[in-house]
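Each remark here refers to the structure printed beneath this line.
The complex appears here without one of its protein chains, the remainder shown in place.
In order of appearance the chains are A and B, and numbering begins at 1 in each one.
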Amino acid sequence: MKYFKINLLVSYFFLILSSVFFILPILWMFLQSFKNAKDTIAIPPKIFFTPTLSNYVKVLKNDYFWEATIDSVVVSLMSVSAALAIGIPFAYALTRFNFKGKNEIAHFILSTKMLPGIVIAIPLVQTFNYFNLLDTHIGVSIAHILLMLAVIVWVMRAFLQNLPIDLEEAALIDGAGRLRIIWSVVLPIARPGIVTVTALSFLFSWNDLFFGLTLGSFDVVPLPIYLTTEYIGYLAVNWGELSAAGLLSTFPIIIIVILLRDNLIRGLSLGAIKG
Amino acid sequence: MFFKKIITGFIATFFISSAINAADLSNYTNANMDWKQFDGETVTVLLSKHPWQEQIEPLIPEFEELTGINVKLKLLPENQYLTKVPADMEAGTFKFDVFMTQLYEAPKFCAENWLADLEPLINDPSVTDPNWYKYNDFFEGARDVAVIGNTYLSHIAITAESQVLVYRKDILDELGISVPSTMDELLAAATKITESGKAYGITTRGGPAIWWPGLGYLASYGGEYLDSDLNIAINSSESIAGADFYVKLAQQAPPGVTNFDWDEINTAMLSGQAAMFLDSSVIYPRLQDDSISEVVGKVGVAPFPTGPKGAKPNSHYWTVSMNEATENKKAAWLFLQWATSPDMQGRLALAGILGPRTSSWEVDGLSDQLGDEFLDAAKTSLGGAVIPRVTPGFFERVDIFRAEMQEAILGNKDAASAMNDTAEAWSKL
Partner (left out) sequence: MKDKTYFPLLLTLPVVIFLLALLIYPLLYTFTIAFYDETSEFYIPFSLNVFNSLVTEERFLKNVYHTIFLTFFSTSISFVLGIFLAYCLDQIKFGKSIFLVILISPLAIMPVVSALTWRTMFNPLYGILNSILKYFGFDGLEWVTDTSSALTWITVVDIWQWTPFCLLLIYAGLKTIPVDIKESASLDGINSFKELIYISLPILFNLLLITLIFRFMEAFKAFDSIMVITQGGPGNATETMVIRSYYTGFRWYKPEITSMIGIFLLIFTIICTRWAGTKIGEQEN
């Protein structure tokens, strides 16, 4: 019992210590978002100041902020759902079947994530232009699929390998089709993995600056491009509003994390089934 | 009401926004040409975030009213602008008609034929009234920029900036320092102020754009980056002396100077941490804006100090160009012409955007708006200003210069070896 307590104490100690490190810049953004313009650039930096909500009010009253948010939401939802719809069955096929060229296909998917966007930007823009996808939500969504597909396929592959296959075999004997097995047997028990890759994929899309910049012009302006355009001037950064907008734009992510948290904390009681 | 008060106080965030005169289209309709000939067409415009953009953007509806042309505008911050334009140009998918350009990229942009030749349009009476547009009203320097790198007429200047000395009157008075008029006095003053602990002597760019103020120091010591035959002159004894001076000066700047870009040098002045500033005149109106500045009324302006070979500040002209792939060049030219017309540049000058036209410095009310001290200093500096010789690979050269200068400022090597190493790297390009 004594070991158990020390263990707990050490865990809390390191969690608190790391939390300070991980929260520090966000805390600073939080403070900046409540300052007026002079306070944001005061020297020495101010920790105590008269807070103002004007930054938040201005951001929320800005129609373009909402337009950019809608662009981001549309692009993220399209790319994440499409990537999951093709990625999870793909991972399933890799783990449950043996077929020729399997490893080559898996490595090819992995390699789509290896080349940095900057290196292939020019020919990629040309390709999107060829397919008439420039400055469209579908075009940016397709580019975002490139960002997340490898993660979905390979992480799901690792998760699915750990899942018991007895249930699937039972379902197969009962005469269920493959797609039905994926839908009603595999998906439910792989939920922690699916939720995790969904959240990560969403983040990859939500935070991407590069493809939104090079593939979008007028009709698609996702949040990262809008935030930097609106709040970084030629002469200076509008820290108050940038911080406020930056924090506001994490709102959809917070919702996703809350959903994810429920799934994660509950964890799995799969052991009983497998046993 | 509380919120409303705060919001109104916030409106002038980036720049003193003196209200630009309400629309008076008669100054445009009096041109001897048909503004309405492209009624209903669309012109797409891409601008980098810049004080010029901030002032002209609200006036674009006037152009739409004048011509019936629909303007589609896109803005990007400078860093992303400098990614998007080359990426789209190289890919051949650049779809904007009119966009801001940097004269330093002219050799590449013209060699690739990415920019339209504007000369035929300027000479076409159906779309240009020469007596109204007055091309020769542009400064000679601005007209040189239009064809820089011995190319065709492709860049029309929209701003004229050069280095001026901005200083804190109160600190200089308190320490009994007179306003520096030579480089030696400048360094002595900066050192004295830093040692006094009242503020840092100077704030200057030590980050990516160090080459911009850098040329002013080199030139005032008789040096330059490339000589008139485009041979490397960065390691001549004059250039080394100028670089050495800049290194010593930068060492009187606040810590972290090697990461100082526009934002940082502005912040250091606005918050009162630095006493002198020797960079673009664009900062001055900002320092007088009390919603962001701690030093309103405490700053003075003087011309660029004199070095052994005179006072030769660096200058900069932002320019606008037209995409060669533009379908309706004449409609796009109407926009370009409107944006760079004498009347428009005069109005922008009153809002603090000093223009590249002689007439824009003689607008009624300009000295009330900006003060004679500032105007004289800016005029004197611009009069003696230099401009870098532009060759292909300009940005690669100045990047090497930047890295070497930073090593010198950090004390890792002396100015002479830094310049010699720069020259050696340049010779390999």
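Brief remarks on what is shown
Going forward, a residue touches a chain if its C-beta (ideal position, glycine included) is under 8 Å from a C-beta of that chain, and two chains touch if they have at least 3 such contacts.
The model shown is predicted, which means the values in this text are computed figures rather than measured ones.
Only one residue in the set A:34, A:65 or A:92 touches the chain that does not appear here, and it is A:92.
Of the listed positions A:53, A:74, A:176 or A:203, the one in contact with the omitted chain in the full complex is A:203.
Residue-wise, the contact with the chain that is not shown comes from A:155, picked out of A:59, A:155 or A:221.
Residue A:105 is the one among A:53, A:77 or A:105 that touches the chain not shown.
Listed by residue number, the positions of chain A touching the unshown chain are 3-4, 7-8, 10-12, 14-15, 18-19, 21-26, 28-29, 32, 41-45, 47, 86, 89-90, 92-99, 102-103, 105-116, 118-124, 126-127, 130, 142, 146, 149-151, 154-155, 157-159, 161-163, 165, 168-169, 172, 178, 192-193, 195-196, 199-200, 203, 206-207, 209-210, 223-224, 227-228, 232, 237, 239, 242-243, 246-247, 249-250, 253-254, 257, 261, 264-265, 267-272, 274-275.
Chain B residues in contact with the hidden partner, per the touch definition given at the top, are 79, 82-83, 86-87, 90, 108, 200, 206-208, 254-259, 264, 267-268, 271, 273, 392-393, 395-396, 399, 402-404, 406-407, 410, 412, 425.
To be clear about the criterion, only the chains that are shown with their structure count from here on.
Chain centres here are Cα means. That of chain A falls 39 Å from that of chain B. Interface residues of chain B facing chain A in the complex, by the touch rule stated above, are 3, 6-7, 10, 13-15, 44, 48-51, 53-54, 72, 74-78, 80, 83-84, 87-88, 90-93, 95-96, 262-263, 266-267, 270-273, 282-283, 286, 291-292, 294. Interface residues of chain A, counted against chain B in their complex, comprise 36-38, 41-43, 52-54, 57-58, 121-123, 125-126, 129, 134, 209, 213-214, 217-218, 225, 228-229, 232-238.
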